[in-house]
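Heads up, one of the protein chains got dropped from this complex, but the rest are sitting where they should.
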Amino acid sequence: MRIITEAVAGSLESSDLLVKVSPSRDKTLEIYVTSDVIEQFGTQIRHVVDDTLKRLAVTDGLIVIEDKGALDYAIRARVQTAVLRGAACKELNWEQLS
Amino acid sequence: MPAELRFHTVDAGESPQESKQIEQLLTESDLGWDSRVETFVVCRKGAALVACAGIDRNVVKCVAISPAFRGTSLSLQLGGELLKVAMERGHFHLFLYTKPDNTVFFRGWGFYPLVEVRDKVALMENSPIAIRRYCSDLRALRKHGGKIGCIVMNANPFTLGHRYLADVAAESCDWLHVFIVREEASMFSYAERYELASQGLSHIKNITVHHGSEYIVSRATFPSYFLKGKCTVDQCFTAIDLLLFREHIAPALEITYRYVGTEPACPVTSRYNKDMKHWLETADSRSPSIEVVVVPRITLRGSPISASEVRRLLQNKSLQEIKEMVPETTMCQLINCFGDQRRETEMTDGDDH
Partner (left out) sequence: MKLRRSMLFLPGSKAAMLSTAFVYKPDCVMFDLEDAVSLREKDSARLMVFHILRTDAYKGIETVVRINPLNTPYGLKDLEAAIRAGADAVRLPKTDCANDIHELDAEVARIEMECGCPIGRTKLLAAIESASGVINAVSIATASKRMIGIALAGFDYVIDMQSQRGDGAKPELFYARCAVLHAARAAGIDAFDVVYSDINDDAGFLKEVELIRHLGFNGKSLIHPRQIELLHNAYAPTEKEVSYSRRVIEAAAKAEKEGVGVIALDGKMIDAPIVSQAQRVLQRAEASGIRR
């Protein structure tokens, strides 16, 4: 799956996260995460993000995440939403999303 | 599940009554009404207007929150709503002006500081990496060593004046970087301006003609430059544009000299040139000084050659008189476009030198 258009999902509110995706310039996948809790949970957040993108088979795009202390389930949901929007994908493949 | 806050948008001129309430809220926050705001995102609790945030294309401004709601979750909801409204209008990469003290607050909205004029104003953007990526792209085009110069031009259209300035600069530098202002607010489109400048500078060997960007003389970095018919320049805004150049762009390309032509005609550009010495050379900054070299304009029969004069003559359909003021490449284009039909010449604005 490729990011073909700029898209946003989520919010800046507490316990949520904002995911911004945009097309990659050089067909790479770049991920940036900033978080209120990066010290304690940075690795875990990054792990969930990577895993979610891998399941969706995202090959290229720029993914920028502003985390506000979201739990894993919210990270998965918002990353998936932003990617599906950015890839203009309307069909839901539940195996990939699970 | 706090009591219900409702968000909606108010377009400029849509509701005089709501505009008045917004203005009142802005006044309470020591902010002025900004007529360039196209849309306000407002938040109401019941009938009361408790927060607002404006967007002027991709620039966020006029953010105010009623004192009772400061420090509550409302602010983050407002930030999120604003982002979505901007997205719907096609603006993904956003800039935001605020007081330096408030940059911490807007970090919560996902904005990152770009440049700051101490105690006055800060410019932020909603990406942690956009400026870094831009500068790393520039670094790939860097020429090492010696004296590296730079010119930023609108070239609306490219004249012999532009060529002369570039010739002088290129002569005295080991390498010259030229940026063409990217914003589409001129009589000539960006594509035309870039093309004519590239052609008109093709004889210079030690030069790179760069595409402009949102970080150089854009609506975001230098809003007053693009205000039609107004020649007021807010000093803070020239400072923002110039410090952004000094602290981000110049280091990426190792630029140490910036060249400008004297500016007798346009007050905005004239003021900009004057401020340049201050902000690039003497003002406090985390980056080293950049020397500003002012080059007197080339003249034709006693009058300086300028793009604004060319546009004036175009409006009068005096193509013949233009011939001596522009290179052949520009002239061909002018004849193509204006030879028989007249183009709208309304969108004129500040000249560059």
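Every chain is named by a letter (A and B) in the order it is written, and numbering of its residues begins at 1.
Everything that follows uses one rule, which is that contacts are C-beta pairs under 8 Å (C-beta built on N, C-alpha and C of every residue); 3 or more make two chains touch, one makes a residue touch a chain.
Predicted model, so just to flag it, every value in this text is computed and none were measured.
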| item | value |
| --- | --- |
| Chain not shown: contacting residue from B:Arg44, B:Arg57, B:Lys84 or B:Arg107 | B:Lys84 |
| Contact partner of the left-out chain, one of A:Ile3, A:Val21, A:Ala70 or A:Ala87 | A:Ala70 |
| Touch list for chain A against the chain that is not drawn | 9-11, 13-17, 70-74, 76-78, 80-81, 84-85, 92, 94, 97-98 |
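The rule we apply is simple: only the chains that are shown with their structure count from here on.
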| item | value |
| --- | --- |
| Interchain centroid distance [CA atoms averaged], chain A/chain B, Å | 32 |
| Residue ranges of chain A touching chain B (in the complex, touch as defined) | 6-8, 11-14, 18, 20, 22, 32, 34, 64, 66, 68 |
| Chain A contact footprint on chain B (complex, rising order) | 73, 76-77, 79-80, 83-84, 87, 92, 108-110, 126-129 |
